[in-house]
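Apart from one protein chain that is not included, each protein chain of the complex appears where it belongs.
Take a look at chain A:
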């Protein structure tokens, strides 16, 4: 579904504890992404909440030289998509 979109390199679904549930990448990358992004997500969410307690994080985009990592958080899970834009 998401994978069929243009430029998508990988999709990882992880739960609120950082355990990868489903992934299209290899195991080591999955674990790495899940673990690292979980930490980033917690920090980002707390940042948004601290600035305005009424606010909440809806989406996080990390743009790097090579690709873009998009993170959609939820109460219990979060979805990570790695896309290579501007082909």
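Throughout what follows, contacts are C-beta pairs under 8 Å (C-beta built on N, C-alpha and C of every residue); 3 or more make two chains touch, one makes a residue touch a chain; residues count from 1.
Operating definition for what follows: contacts and distances are computed from a predicted model.
Q: Just to verify: the chain that's not displayed, which of "5-taurinomethyluridine-[tRNA] synthase subunit MTO1, mitochondrial", "Guanine nucleotide-binding protein subunit gamma", "Tubulin--tyrosine ligase-like protein 9" or "Dynein, axonemal, intermediate chain 2b" does UniProt list as its protein name?
A: When "5-taurinomethyluridine-[tRNA] synthase subunit MTO1, mitochondrial", "Guanine nucleotide-binding protein subunit gamma", "Tubulin--tyrosine ligase-like protein 9" or "Dynein, axonemal, intermediate chain 2b" are compared with UniProt, the left-out chain turns out to be "Dynein, axonemal, intermediate chain 2b".
Q: Identify the residues of chain A touching the omitted chain, counting contacts across the whole complex.
A: The missing chain touches chain A at positions 1-2, 5-8, 13, 15, 17-19, 21-22, 31-32, 35-36, 38, 58-59, 61, 63, 68, 70, 72-79, 81, 83, 85-86.
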